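See below for the structure under consideration.
For this depiction, one protein chain was excluded, whereas all remaining protein chains were kept in their positions.
Chains: A, B and C, in written order; residue numbering restarts at 1 for each.
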Amino acid sequence: MKVGILGATGAVGQKFIRLLQDHPWFSISALGASERSSGKKYSEAANWIEDITLPSKVAAMTVRNCDPAEFSDVDFVFSGLDSSVAGEIEGAFARAGIPVISNAKNYRMDDTVPLLVPEINPEQIELIKKQEFTKDGSGWIVTNPNCVAVPLSMALKPLHDAFGVDTVILTTMQAISGAGYPGVASLDILGNVVPFISGEEPKIGPETRKLLSAEFDLQATATRVPTLNGHMLSATIKFKKKPADLEEVRDAYSNWHNPISALNLPFSPSEVYKIHEKDTYPQPRLHADQEGGMQLHIGRLRMAEVFDISLMAMAHNTIRGAAGGAILNAELLHKKGYLG
Amino acid sequence: MKVGILGATGAVGQKFIRLLQDHPWFSISALGASERSSGKKYSEAANWIEDITLPSKVAAMTVRNCDPAEFSDVDFVFSGLDSSVAGEIEGAFARAGIPVISNAKNYRMDDTVPLLVPEINPEQIELIKKQEFTKDGSGWIVTNPNCVAVPLSMALKPLHDAFGVDTVILTTMQAISGAGYPGVASLDILGNVVPFISGEEPKIGPETRKLLSAEFDLQATATRVPTLNGHMLSATIKFKKKPADLEEVRDAYSNWHNPISALNLPFSPSEVYKIHEKDTYPQPRLHADQEGGMQLHIGRLRMAEVFDISLMAMAHNTIRGAAGGAILNAELLHKKGYLG
Amino acid sequence: MKVGILGATGAVGQKFIRLLQDHPWFSISALGASERSSGKKYSEAANWIEDITLPSKVAAMTVRNCDPAEFSDVDFVFSGLDSSVAGEIEGAFARAGIPVISNAKNYRMDDTVPLLVPEINPEQIELIKKQEFTKDGSGWIVTNPNCVAVPLSMALKPLHDAFGVDTVILTTMQAISGAGYPGVASLDILGNVVPFISGEEPKIGPETRKLLSAEFDLQATATRVPTLNGHMLSATIKFKKKPADLEEVRDAYSNWHNPISALNLPFSPSEVYKIHEKDTYPQPRLHADQEGGMQLHIGRLRMAEVFDISLMAMAHNTIRGAAGGAILNAELLHKKGYLG
Partner (left out) sequence: MKVGILGATGAVGQKFIRLLQDHPWFSISALGASERSSGKKYSEAANWIEDITLPSKVAAMTVRNCDPAEFSDVDFVFSGLDSSVAGEIEGAFARAGIPVISNAKNYRMDDTVPLLVPEINPEQIELIKKQEFTKDGSGWIVTNPNCVAVPLSMALKPLHDAFGVDTVILTTMQAISGAGYPGVASLDILGNVVPFISGEEPKIGPETRKLLSAEFDLQATATRVPTLNGHMLSATIKFKKKPADLEEVRDAYSNWHNPISALNLPFSPSEVYKIHEKDTYPQPRLHADQEGGMQLHIGRLRMAEVFDISLMAMAHNTIRGAAGGAILNAELLHKKGYLG
């Protein structure tokens, strides 16, 4: 299938390019960016920041405007657009009959737009049928969640199924790549912690509740730390039904059934959950890239003196929490027949 | 007064030397360390890691064994000893009639040993009279708390007086200097977070409860981050009496009376609490050294969706949380007549 | 004396404010910045990045345009302006009869403008008399060198006097603060080295030659490393007259006479050169702030297999290499009667 990438010169756009370079189903055939970049060769328009060589085929492509009229040759688009423009542009693409697999926040909480993590709520894709961007249903939008909501919802899902999540108190330690490029100034973060990330905390509760189709209370503190990739989450959780002991909690993970395992999607990790036994694990530097950056890492699982349990969860924020998650969404949609 | 420093070559010992170099009351006259160092000049025995030049007077001093018989010329000692040896050595000094102002954990939870933060529980020094190290009361031990318990208890004190602390859920982001030298391997922490610090979490609750003379539940997660100095605490707190609004919470801090303000102790910060209004504050790099590293920084003060309030607290871990705190303890004890 | 600061909201401007807050001779009475900031209170216009609290007197000052007409109440100005605007604005101030002590590069290589490091070439201030900004000589410009040329010229000065510098091969490891704020993106420098700094290398040779009034060849490579403050220079040097041994080289430093020592200038370090004997010294983190950041640190002094000697030199780039150096320049000029 021929895919376009909107916001192709940004940090998320670059991650899409990197992750798609050898994809068995999807081939990059169009790149869209702002007016400043359009008309230029991609290698000139983008300040490539990935640690692989820019694929030569992509380097030579001419960047287009993010105008659906210039993307008539693609089957669908991935959007790594900034939220300041994503609302309008993604809507225009959907209305023009071009499906949009988006990483932007703009449509996430829309009632008819799937907020999708395939292992958690694959049934959400049915919502597409309610979208009215086009009369024939050819244009629609599917979103993936915020890079904290992804690991949080994944960490909670088996526990929620077993015990029902009641309350979560969360502190995050988020990597600099989450802010894009140039993003965080080095003077702000080298040897430092910044105890606030603008706009981050208010997304976490609503998105996680939509992902789990559940009501629960969440109090979140989002901080930035000097790590490259991999958001760490420290969570203390109260359930509606208290687990008897740690064994029951572990069983919830080991008994969990991956609803998409039979589909053999290329970006699906062979093991969705990695439960670390070593107290000092998981760590962003050691584990964020494992299983192609698509695995959820859990550690320090323990019964808590307050509430019921505490744990650390970690996932690669720009792969599992952004571009890789969007690609997995597209794979599911393709397998389910939504992408033709 | 003439003071000795036990554990003088270690990280805490070096901090004592640095902080005492221009002290108006206390003059370093003896340095004690392990057998490997004793008999050597301090400049040869210690791998000096402070970012000031080693004071030449100290550099030339000969390191002694940590044996009370070699410290008969001092009025009291500061102890920066490792807990593996502190129990025995500090006890021997106390029994020999030499007061010990200790940073080690060994005697902190002893019923007759003050666990002292002068602004919080100055009345604890009365406990000294119950100690039985010597018949005439000349030898005794006073301790300062763990480097997390210090900022936590300080952050909670005005709130506890106003509302009564009921429950605390805490995640810490602790600086590498807290592990001493060589301490944390750079391969473990450069661009990384380690979600566990051995032995740390179990100290926090008991010490903080002793400091506040209060019963409350605490669930703590202690992590190491690549910062140099300044432990950051992310806390969500439930009170026995719910504050009506954020104004009441702020008032608790502004109405708090510093019980030692009239004493004008040299290491007492002019402003004990710095309440930051900027969302991105406090930060270890910007604020840990302010007011000589003795100030408590609070930020992100807000009403919480779960429990009552959330906040960030930060203090310099090796000054306010260790050597500087011990010096302030000694200043209080001196002013109160305990040090002759 | 009443001083103004041009470019007051930038990184160098903030350093001027910090360093001048308790200055015995100079008092900040005017702050100038771009149109975006003018008219606002300084506390609102600036994103304060220094690790001390913004002095309240400065916080409340209203920022002015960098227009000499708005600075008629000052005795002189410090300029921390960006080079893109410094040429025009500094010239306008000089023509308006307001002396300018500048950190910008624009006038450094002008034949009539002193490029001044007081310990190296105090006689340069005589050049002021040749300047023709005003008929009565009331307006003039004095500059300090680039943050690499400062430590390089200081490291070379005693050696040049003794042996005559013939050739220098230099590799620098420069701190992120040298790029201002926001400056270097954290994604570019966290756990990384960038082997190029735009515009840096071409300044080093010409400025250092002007400072030493000497002709010699220099090949420089300027790199950025993840340090906060303190540029490290690795230099291998050939002299016109080969030193017989390392002792002669050391003697060059110990025999060097500080030409301004008798003036007792407030920002003059008590010891200009700190020659470190320990192989692992100097280090940016340990030594950049010593002597108020005004000291030059030299280490690894050794005879070389190629050329004559190799050494490491290090100085605080935004204090000795920028704002602090400019203040020392102003102190010299004041003492010599140029500032009235």
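Basically, a residue touches a chain if its C-beta (ideal position, glycine included) is under 8 Å from a C-beta of that chain, and two chains touch if they have at least 3 such contacts.
In this text the structure is predicted, and so the values were computed from the model without any measurement.
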Report summary line: For the full complex, contacts between the hidden chain and the displayed ones involve A, B, C
Report task. Pick out which of C:Pro158, C:Gly180, C:Pro243 or C:Gly299 touches the chain that's been left out of the picture. Result -> C:Gly299
Query raised in the report: Of the residues listed, C:Ser83, C:Ser138, C:Ser213 or C:Thr280, which one is in contact with the missing chain?
Result: C:Thr280
Report summary line: The one of A:Arg108, A:His160, A:Arg224 or A:His287 in touch with the missing chain is A:His287
**Report entry** Residue, one of A:Asp51, A:Asp73, A:Asp111 or A:Asp136, that touches the chain absent here
**Finding:** A:Asp51
Report summary line: Against the hidden chain, chain A presents residues 49-53, 190-191, 228, 285-287, 289-290
Report summary line: Residue positions on chain B contacting the omitted chain are 11, 49, 176-177, 181-191, 226, 228
Report summary line: Touching the unshown chain, chain C contributes residues 167-169, 171, 173, 190-196, 198, 205, 217-219, 221, 223, 225-228, 232, 234, 236, 279-286, 299-300, 304-307, 310, 312
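Assume only the chains that are shown with their structure count from here on.
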Query raised in the report: Which chain has its C-alpha centroid at the greatest distance from the C-alpha centroid of chain C?
Result: A
Report summary line: Distance between the CA centroids of chain A and chain B (whole Å) is 42
Query raised in the report: Where the centres are mean C-alpha positions, what is the separation of chain A from chain C, in Å?
Result: 47
Report task. Indicate the residues of chain C shared as contacts by at least two other chains. Result -> 49, 190-191, 228
